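The structure appears below as structure tokens.
Of the protein chains in this complex, all but one are displayed in their positions.
== subunit A ==
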Amino acid sequence: MTAVPRPAAEDAAWARLAAIGAAILVFGLLFLLPLLAVFVEALRRGLDPALAAIADPDSLAAIRLTLLVAAISVPVNMLGGVAAAWCIAKFDFPGKRLLTTLIELPFAVSPVISGLVWVLLFGAQGWFGPWLQEHGLRIVFALPGMVLATVFVTFPYVARTLIPLMQDQGREEEEAAATLGASGFQTFRRVTLPNIRWALLSGVLLCNARAMGEFGAVSVVSGHVRGQTNTMPLHIEILYNEYQFVGAFAVAALLALLALLTLGAKLLLERLTGRRAAVHA
């Protein structure tokens, strides 16, 4: 007896269905269900208590602080990320590999460490603590420390999005511009930037989503002062620990919405880019 070989296409269809089913199951269980739970819990007692919890002065302060930290950290990382990617993709210099690896450092270390390093440097007992106190400057347990921690944790997003793209694109266009007499800045603005702008935006949006959601590193340098140094993730934990479950999940739902909005913007952008690419082809 020899087995009759089934048509390859049928086999593939089965496998494909199984794979898609598994993917949907995992996606549903791991992502959609928890997300749904957040919104269900937030609206458990109706819309009004949820809105009231968000309108609470401490919640509003947390929302404002979160947006402020992101508004400072994201542009800093955009500039830093572009500069780092530009250096790595377009130039050769000693220590280039080391720099490439260092950029990924924030991904590799635990957020607790990313927060503690700033306490070690700028805390009252830290290296620069006495000098800062003499001059009445506050870094940890205040806005600057929270921005530093966020910048540190989210630095790789822009750079990591740009480096492969810029390396792919090579140096020819920039070299041609230089040959034609363009200055460095002109080259960057007229040649490099248009080539990377969609990737840049996408990196910036990811960076923003992460900056708003960062918990660990910011928790270490925040000091947890209600209405002053609590960002949304920290405020959610506090509300939860105070048995204010509707409030906790209402703020969590808002944070999730902000993140979803960011991802939606990214998706839209990718569609636009896809269309543009098609037009160019």
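Here is the rule we go by: a contact is a pair of C-beta atoms (placed from the backbone, for glycine too) under 8 Å apart; a residue touches a chain by one contact, two chains touch by 3 or more; residues count from 1.
As a working rule, contacts and distances are computed from a predicted model.
A.B. asks: Look at the options "Cytochrome c oxidase subunit 2", "Sulfate ABC transporter substrate-binding protein", "2-oxoisovalerate dehydrogenase subunit beta" or "3-isopropylmalate dehydratase large subunit" and return the one that UniProt uses as the protein name of the missing chain.
C.D. replies: According to UniProt, the chain not displayed is called "Sulfate ABC transporter substrate-binding protein".
A.B. asks: I'm checking contacts with the chain that's been left out. Which of A:Gly123, A:Gly203, A:Pro233 or A:Gly247 qualifies?
C.D. replies: A:Gly123
A.B. asks: For subunit A, enumerate the residues touching the unshown chain of the complex.
C.D. replies: Residues 57, 61, 64-65, 67-68, 71-72, 75, 86-87, 90-91, 119, 122-126, 129, 133, 138, 140-141, 143, 171, 174-175, 177-179, 183-185, 187-188, 223-228, 238, 240-243 of subunit A touch the chain that is not shown.
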